[in-house]
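What follows is an incomplete set of chains from the complex, kept in their original frame.
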Amino acid sequence: MSKPKLRIGLIGTGFMGKAHVFGFTSAPRVFELPFDLELHTVADITPEAAARAATTLGFAHATADWRSIMLDPAIDVVSITAPNALHKEMSLAAIAAGKHVYCEKPLAPMAADALEMTLAAEAKGVKTQVGFNYLCNPMLTLAREMIMAGELGEIRGYRGLHAEDYMADASGPYAFRHDPAGGGALADIGSHALATAEFLCGPVTRVMGDLVTMIAERPDGKGGRKAVTVDDIGRAFLRFENGASGSIEGNWIATGRKMQHDFEVYGTKGALAFSQEHFNVLHHFDTAAAKGRQGFRRIEAGPDHAPYGLFCVAAGHQLGFNDLKAIEVAGYINTIAGKSPEPFNFRKGLRIQTLVETIQASSKAQGWLDVV
Amino acid sequence: MSKPKLRIGLIGTGFMGKAHVFGFTSAPRVFELPFDLELHTVADITPEAAARAATTLGFAHATADWRSIMLDPAIDVVSITAPNALHKEMSLAAIAAGKHVYCEKPLAPMAADALEMTLAAEAKGVKTQVGFNYLCNPMLTLAREMIMAGELGEIRGYRGLHAEDYMADASGPYAFRHDPAGGGALADIGSHALATAEFLCGPVTRVMGDLVTMIAERPDGKGGRKAVTVDDIGRAFLRFENGASGSIEGNWIATGRKMQHDFEVYGTKGALAFSQEHFNVLHHFDTAAAKGRQGFRRIEAGPDHAPYGLFCVAAGHQLGFNDLKAIEVAGYINTIAGKSPEPFNFRKGLRIQTLVETIQASSKAQGWLDVV
């Protein structure tokens, strides 16, 4: 009557490492999962850091050598929240060891790497997941369901956005996110806008990019300056397979914005508007409403919007960012149990990376490109 | 180097029982707590339900007899999320056994009971906490700090509210919340508005109540009808010790409202406005702002507003309702370790119950009453 165990190895203990742990510990208490989850081993840079993280986060074992996680036959799932540049090497090692891999976004700095990782995972038959964070929101699920059910009619126009200001200060130092291989606002957060766009409206077939560098150099951390070539703002026009057109923007110098992951989608019968700043709300316009009574309706997340009700039996109480991570984890665990297809697997991560790179190439070429 | 253990016994596994577990499991991963928390025993109505809850929620032991929790010397803290009518008996038993008690709101149906519980706890020297849910929000902490620091100047006016619609449907059956002993909208949610009012502005000294029953009878669940005498809407005028005046309303028939726990507070130098519907935001008006540039500023919760940063290193991601419970738990654990005074102990619960009953009495007497 007791459930089989699923043992977790975690690499990285920063923002996202912690978020994974929140997910692994909350998910089983919120959802009826097919496995018992066990926080088995955590890896960090030094033995001391790893030991401390094990105590704080609740892992049984600690290591300063992430490879030992891959070698440990007890471990079933590897969570990778290390810097982006390491995602590929770690993932390939985990896949080779037959472990399921849950990797933070972006899957890899370059699409070619993401492709290699995807093919490796598919060949080995392990279950993969990329952490897209925002897509597991019940209100996004609602939006997608409404669109798929035709409640908006045919989709005509889309406007997506992910703007923050964490790079707005020109005195902030050059960092790994400024690396020409995989860096820039479009790759870092525009990718979220692209993921949401396809989640809601289906495949993008053609793009025209516009990437702009506004802060041309930054302190190099050693008293000098270093040139920055990646985009601070990345824009794109989009064409969707369903006939709609749209645009997105990724912007990390949007002074004052903390979480402007927004979208508006317009169809023949209705429209939706959403802002991640109030992510428990979805605004819906329905052309079928009575004359003089029309308008955007503010739908608040509640038990009618699964799986909200598992967190809280009453509407309006609101989920938080870490709750979205718990939903993400639960989806992945069910996938590992074969209960559902992989919702956001490596191939999806590859897809987004391909979109990003096609937009980058389009911007360079100053012309439209097909997404292949 | 390992921490001492604190073993938890939980009574009740509904909405609030689950929320306590979320709190106990999240808090140690978010905060540096002085204890390791162990989910020891869970009590539910039947052995089967208790066993199921133990598995789902992660307790080592299960029982259908809540008294066995009190008898178990291994257990340090008892969480009580059983129906309100049982709070007193359970709490007194736990206190008698020398256990710390974390009891859901309201502490007891009647202030007299709450007083007895409070005195028992104080005599025994155990640490107590009442679960007020909304007060641990970093934005409420910010509001309180701003008021205390004089950023608003002298406080002049207050408007508080807690309105929902869970009793708006007149065909909903008579339930324990309709019981004249301890029931009604003022007691059930107006109490939250009162707790927030005193949290922000200090003691209320005088009240004038207005309680109204709009749905005079409800189905009794046995095919008949039962008269309802408790209030569906409870209003009060308030006088504060600091010289300000104000009003609150508790309303459980506010059609369409899910979480209208709002306040506005006006001082000589500024004002604050808040709605629990977007509880990661606080609106601030500052009279010192430049001419032509004044207005309410929308402050988004972020790492500048402790302990937000422990959940998430970036502003704008938002905490959820269950995160507030984790903060509540962490505060209590620190209290048990003697690291901080009890923030929301039984005496505070008694205080709110006293306010509720004074307002009820005032409404009945149709006149102002001092709060004693």
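Per-chain residue numbering starts at 1, and chain names A and B are given in the order in which the chains are listed.
Keep in mind that, in the parts below, a residue touches a chain if its C-beta (ideal position, glycine included) is under 8 Å from a C-beta of that chain, and two chains touch if they have at least 3 such contacts.
The shown structure was predicted, so the numbers you read here are calculated from the model rather than taken from an experiment.
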Query raised in the report: If 2 of the identical protein chains are displayed, how many copies are present in the complete complex?
Result: 4
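The definition used in the following text is that only the chains that are shown with their structure count from here on.
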Query - Distance from the mean Cα position of subunit B to that of subunit A, given in whole angstrom - result: 34
Requested in this report: Under the touch definition given earlier, write down the residues of subunit B that touch subunit A in their complex.
Outcome: 2, 14-15, 18-19, 21-22, 25-26, 28-30, 32, 55-58, 164, 166, 257-259, 276-279, 300, 302, 311-323
